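Omission of a single protein chain aside, the complex is shown with its protein chains in their original locations.
Note that the chains take the letters A and B in the order they are written out, and that residue 1 is the start of every chain.
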Amino acid sequence: MSNLNNEALAGPLARIRLSRRSWFLIAALAIAVTPLVFQDSYWRTNLIICALNVMLAIGLDFILGYAGQLNLGHSAFYGIGAYASTLLIMQLGVPFWAAFVLAMALAGVAGMALSIFAVRLRGHYLAIASLGFAVIVHQVLINWISLTQGPLGIYAIRPPPPIALPGLPVISFGNPANMFYLVAGFALLFYLLLQQLVRSPIGDTLTAIREDEVSAASLGINFTVWKVFAFGVGSAIAGAAGAFYAAFVGTLVPDAFIITESFTILAMVIVGGMGTLIGPVWGAILLTLLPEMLRGFGDLRLVLYGLALTLVVLFMPGGIVQAAHILRARLGRLLVRPPTGAAQP
Amino acid sequence: MTNHRAVLFLGVAVIAGLGAVDAASAQDKVIKIGGLFPMSGPGAYFGAQDKQGIELALEQINKAGVNGYKFEIHYEDSGCSPLPATQAAKRLIEQYKPHVIIGEECSDATLAAMPLMEQAKVPFLNAGSSSIKVTDPGNPWTFRIMPNEVMQGVDIATNAYKRLNARTAVLLYENTNAGIGNAKVFNDTFTAAGGKILADIGFGRDVNDFTAIATRIGGVGKVDVIPTYTLEGQGLRITQALAQAGVTKGGGGQAIQLGTIWLPFGFEQKAGKAALGYVRIVQFDPLDKREVVSNFVQSFKAKFNQDPTHINAHAFDQILVIADTVQRGATDAQSIRDRMAETKNFSGVTGSVEFDKHNQNTKMDTIHYMETQPDLSWKPLGWN
Partner (left out) sequence: MLTVALQQGINGLVFGSLYVLVALGLTLIYGVLVQINFAHADVVTIGAFAAYFFTFAFGGNYLVSIAVALVIGGALGWLINAAIFAPLRERGSELLPLIATIGVSILLQNAMLIWFGPIPYPFDSPYSNEVIRLWGGTFITWQNLIIIVVSTLTIALLYAFMKFTFMGKALRAVAQDRETAALMGINPSQLIMLTFVIASALAGMGGAMLGPILVLTPFAGTTVIVKAFAIVIIGGFGNVEGTIIAGLLVGLIESYTTQLVNPGLIDIVVFSLLLLMLAFRPTGLIAEKREENV
């Protein structure tokens, strides 16, 4: 990198750098305003699914990008969360928010169990183990008909109960706008939580493990504990998404959590930029909304989806985040006139 | 902020404009029918045939209209499965806003969509799903003109025992509401009559090879009948595998497969001689002497150059039932629902229609039994 580039970046763009608090406000504002822009129930549905996918993507990114665990079975935790909360509510009469927390806990425990089981496995072995786990969960959901109704499906699932705050009109979650606020709000919350974790010493530990497990061990880091922790957190968030999914769609079938779902979430993480926290958010938004905008193209949209994923991996493995950095650097170079003296070789 | 305001303004303008267009077309007195049918997946053949029947019916009634009303239809693909059906139903209700919805074929899909119709207060007319759960709990907005699994199952099991002298059976069904429900009814009726169930085999829609299952059936002893509840794709493989294993008549054995309306015309041509001896219920007899039937068969042949199936007939009747309500004064969703519940003296291609208090059609006058002959044609058995 020549001095020229550094100056280019240091120049006008340095002033554009915003504080973390400003980004948070922008995000909150974007969430608040979006349902007003998109009044159509069709688009509002897509936005809610977008928010769910953001939750799934950041959870997976924490496991994959930060802790370096090759998890190909994220859909299993999504499904566990959805079925756990739904069955608790409909069979045992547990109130929604209690069921929500329990579902998160159950999904988190499942994640930790898988992690403990796979603690000695590396790379591809872990990938196949997680895949196998996801297949088993999916098959159990299908075959244990007396518990889950299997392919018959559970329907007429209610949205979260309305909230009545004093002095305000009752907030009903049958209204897609309110449901969006709820889900997106939680997505933002989880994002902030993960951000805190990443910036804390825990984040450094995870990075150390991801980069070189053997060296990390020699430093005395008990990597088992942290791998399990990361898995637990990521899968608990997926469980939360599952609970919201069921309450929003209203019908629950095992095939919503087929293993190819895991690949879709993985795609969002990669296309967005693995190992960054904001990357998966963009990846989720792009890969959720893009197929819908391309709906006019019919099935071509999924072809483009696959193409996008392949091309990103081939040419831009850092995803959208990497693309943004490159763009920023190029823009910076355009905005700054080179100094009169030639750069030293 | 300016951008957002502009978009907001534009959005409001568009919506207002749409509203104006909507008001204009309302003047033309149209009854909007929503069509919730499978266009993709294992049940896609249902959707294709439904469309044919509906097209023919609409063509005929729109010539003169009914009470000054014309009828139009909009389809959404429900995929014969609960989740896509839920999403398709939502799209249909929220975007097309029909006065009445017809569909689905598969019970799982129908059951999942029903609560949405009830919530939106749109009547839902079904002619293809057999699960008792569609009408039993009593949903004032759901109607069914086809006999349910209890009506069919009791009939088929009783006839198997009495007319075929069957004393042993193996149940073979897909793991869906319709499959499990139908199998259970057969089980209860058959065993109550004194028969014995030798094996009860449910399978998922992802099973491709039935050789292992056919082998298992071959090993349970002398089997008289095999009630089979599955869609065409798997149905074909099952019939072939059973013949290969020498279990059914088509393979030199002696077992007879029993079925209902799930399998379409043309099944025999695809299955070949393996389908010999297959006995099934159909709710449509092309040789029925009633005028409505002969007109239907003639006009269908003229339009599509093929013989109509029971699926075509069911779809045709659904439109006729709706037209009948409009004839009696219905104009919107609520009145269509109310007039439909009162339907009397209606005679369609698939028989008479009169609903009980659960909105289940109680008339079974055109239940026929057909047996597959060596030349793959159907011979009516004259049991009813």
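Simple rule for what comes next: a residue touches a chain if its C-beta (ideal position, glycine included) is under 8 Å from a C-beta of that chain, and two chains touch if they have at least 3 such contacts.
Bear in mind the structure is a predicted one, so any value in this text is a computation, not a measurement.
Touch with the chain that is not drawn comes from one residue among A:98, A:164, A:300 or A:327, which is A:300.
Per the touch definition above, the residue from B:36, B:180 or B:243 contacting the chain not shown is B:243.
Against the chain not shown here, subunit B presents residues 40-42, 44-45, 175, 201-204, 206-209, 211-213, 215-216, 218-219, 233-234, 236-237, 240, 243-246, 251, 270, 272, 274. By the touch criterion stated above, the residues of subunit A touching the omitted chain are 70, 117-118, 120-125, 127-129, 131-133, 135-136, 139-140, 142-143, 214, 259-260, 263, 266-267, 270, 298-300, 302-303, 305-314, 317.
We adopt the following convention: only the chains that are shown with their structure count from here on.
For this pair, subunit A with subunit B, the centres built from the Cα atoms lie 40 Å apart. Put simply, subunit A touches subunit B in their complex at residues 33, 36-37, 39, 41-42, 45, 142-143, 145, 150-153, 155-156, 249-251, 253, 255-256. If you check the complex, the residues on subunit B that touch subunit A are 4, 7-8, 11, 15, 81-83, 85-87, 90-91, 94-95, 108, 111-112, 115-116, 175-177, 180, 204-205.
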